[in-house]
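This is the structure I have questions about; it appears just below.
Removed from the display is one protein chain of the complex; every other protein chain stays in position.
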Amino acid sequence: MTQTSVRGASTPTHGRPASGHDPLRERLGRLLTGAVGTIAMTLAAVIVLGTILAGQEFLSTSNIAIVGSFVAVPIIVGTFAGFSLLSGVVDLSIGSMVGFSAAAYASLTQAGWGGWSAAAVTLLLCLGFGVLNAVAIVTFNADPIAATLGMLTALRGLCRVLTGGSGAITAFNDQFYEFTNKSFGPLPLLFFISLVVAVLATVVVTKTRLGRHIRAVGGEERAAQRAGMSVARIRYGALMLSAVGAGIGGILYIGQLGGASNTTGMGLEFQVYAALMIGGYSILRGGVGNPSGGVMGLLVVAGVSNLIDLTGVNTYFTNLIVGALLLAAVFLDRLRGGDAYE
Amino acid sequence: MRRVGRGPGRRVLSLVAVTAAASVTLAACGGGSTSSGSSDGSKTLTIGMAVGGQPDVDWQKAQGDVARALAKQRGWNYIELSNNGDAPTATKNVDTFIQKKVDAVIEFNGQPSVNPVMAKKLAAAKIPTITYDIAQQGWYFVGIDNKAAGEAGGKALGEIAKSKWNCDVDLVLSAEGKAAGPVNEARTGGMRTGLKSVCPDIPSDKYVSFESNGQVSVAQPAARDALAAHPQAKKILVVGINDSGVVGALQAAEQLGRADQIIGWGQDGSLITGANVNPHLAGSVFYFLESYPTYTFEQILDKIAAGQAPPVKDTGEDPAVKIQPCPVSAAEAAKVPGTSERVAQLAKAPKGKTALDLFCPAQSG
Partner (left out) sequence: MTTTSLQAPPSGRPDGLLRARPDGWGTAVTVALAWLILIAASSLHSSDFFSHQTVLAVTFTMAITGVLAVGESLVALSGGILDLSLPTALVLPAYLTTVLLDHHVPTAAVVLLALLVGALWGALNATIIVFGKLNPIIVTLATNFAGLAALFLIFQAAQTPQASGIRQFGKGYFLGLPNIWWPMVVLIVVVGLLIPRTRYGRRMTAVGGNAGAAKARGISLPRTRYAVFIASGVCGGLAGLIFAASNASFTPNEGAAFLLPVLAAVILAGISLQGGRGNLLLLLLSVGFLSTVPTSLVFFGLNSDWQIVFQGLILIIAVSIDGHRQRSARA
């Protein structure tokens, strides 16, 4: 139930006793072996270690707020981008899309547009770019990595054009800032919203027919096609979702950060995809991955970084640990049935 | 193929073990915080410093090193975080400083578009903040007046153009660094202003900009293209955001066979010393960025510790601490010591001795 791979080459779907008798211990075992289980264990380990090394401060409300505020936008962007991964297409342009969206939204609001209309236009533009990605990748069969790298470049250029000679647009809005920075009980509101989004996405991915179709298209493209699913339509939709998610992220950044710069979103794709892979997705094959795994992946990385900040260790080590986690995740993915590269 | 039970359980356990081992090792190796020990009756402060985080620029790390040494000198606590050149990280660092209840924050934020938000948070927490080089309302401004630094360099270059070519210049190239935002406008724009003050009759269409990103490898091809587009220009000046941008253009001219037609003046002093100075780099402007903490501690933080916080002066025109730029010609530059030597001297310099006193040839004679 927790293993979302359609391939079935790994543990859970095989080996179920024919009699239907399914002892709790075995189900628990399957839970723990899956991608989500592994990352959940890792997150638990980080929390335990954080409490040991940084004390009470680690789980204090203010500290959770720090980490939560930092990962809120990446969670939203990553959840939407995860749909694209599930359908078998990696969209590398999400970071630049965030930058473009932030710059576009900031430009519009500074030119006098109201917040909602500016947001609508910005998201429409992002949707358009998502369609461009889809046209190249789905209709023209372009290699997704190369095509979205091209879009990454083009959008970064547009972001620079929009931010102009000074390289930044200030767009501080009191209301928007309050919204993105206020709390909802013990958690930051934005963090809470991002978690809700991730939960909804998890439900879609694991429980709905749409989710099954997306995973099928990503996991076994030919089989899905024979079963009558429209691979093209699903991938179009997934790429459009990915673009819109990045667009939403860019707009939210304006609220959180009060402005856009020509480097907004730079490197975000790396942060997001590293976390998604640590959380069980694969950028090399579709059909595997679960939004809740992605959230936990992001929390693990942010948690480690926060721990390093709190304990005064040289921040250089953050990169090392993320790299190690990434390699571990890729290894585990292979053990779980991913293609061995020869 | 069943792999439940011991297999995956062992894997998970090993992952936990690795993380645990790594963390314990890190904790043992860690050490950005120094412990306290009061000295002369004034308060023991906890200083939070956010360094820029750009890995290939040694002065950002040097700023942290000098600050750490000065805090240690005073027996204060010191927390250093890196802004990583990233706006969300800079905001997160501010949140962390607030949580850690620091007494003052020093910021070098390469993404100043997010400064207003950070200022709001720090003001709400009533934490005095000092900013290096990039002005923000409400923050003590410590820095080079980038405009003045630009103008000083531009003027020096103008003087050379006047004596050599009588200001009859065919082309003025500007190596921009747009990612630096307002610093680029002030510094590179300032160089043009300084040049114009000496050679006002150069027509505006002779001023051509190209993007250098502050790097030779980006400046060189861009300058090549710009030079190729102006093949008739025989007397060419180059200004830019830093030495690398300017040297990129100088080397581009060499590649196009036009080495003797070009003269440049740089900024930041990074390529004006040593054995490989480009012969057409007439000079540069030192800022001694690593010395900022010296001014910060002596003129602001010591006073805050003694309960007499100075008034907050937050603009480049009227700053809390204005640091004079040190323009040097190529010949004079040989007298200036390298960065690590300067850091070492600053860490043990007596109070009141500034970097300009110690290192600037014009000042120290």
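Letters are used for the chains, namely A and B, taken in the order the chains are written, and counting of residues starts over at 1 for each.
One rule holds in what follows: a residue touches a chain if its C-beta (ideal position, glycine included) is under 8 Å from a C-beta of that chain, and two chains touch if they have at least 3 such contacts.
Since the structure is predicted, the reported quantities are computational estimates derived from the model, not experimental observations.
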{"item": "Among the chains presented, those that the missing one touches", "value": "A, B"}
{"item": "Sole residue of B:T44, B:Q255, B:S329 or B:Q345 that reaches the chain not shown, by the stated touch rule", "value": "B:Q255"}
{"item": "Contact set of chain A toward the excluded chain (per top definition)", "value": "88-90, 132, 135-137, 140-147, 149-158, 160-161, 218, 221, 283-286, 316, 319-320, 323, 326-327, 330-331, 334, 339-342"}
{"item": "Residues belonging to chain B that touch the chain removed from view", "value": "55-58, 178, 209-211, 215-218, 220-222, 224-231, 244, 247, 251, 254-257, 270-271, 274-276"}
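Basically, only the chains that are shown with their structure count from here on.
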{"item": "Of chain A, residues touching chain B in the complex", "value": "10-11, 14-15, 26, 29-30, 32-33, 37-38, 41-42, 45-46, 49, 53, 57, 60, 62-63, 65-66, 69-70, 73, 160, 165-170, 172, 177, 253, 256-264, 266-267, 306-315, 317, 321, 324, 328, 332, 335"}
{"item": "Chain B residues touching chain A - in the complex, by the definition given at the top", "value": "1-5, 7-9, 11-12, 15-16, 18-20, 22-23, 26-27, 29-33, 53, 79-82, 84-89, 91-93, 95-96, 98-100, 111-114, 116-117, 120, 178-182, 184-185"}
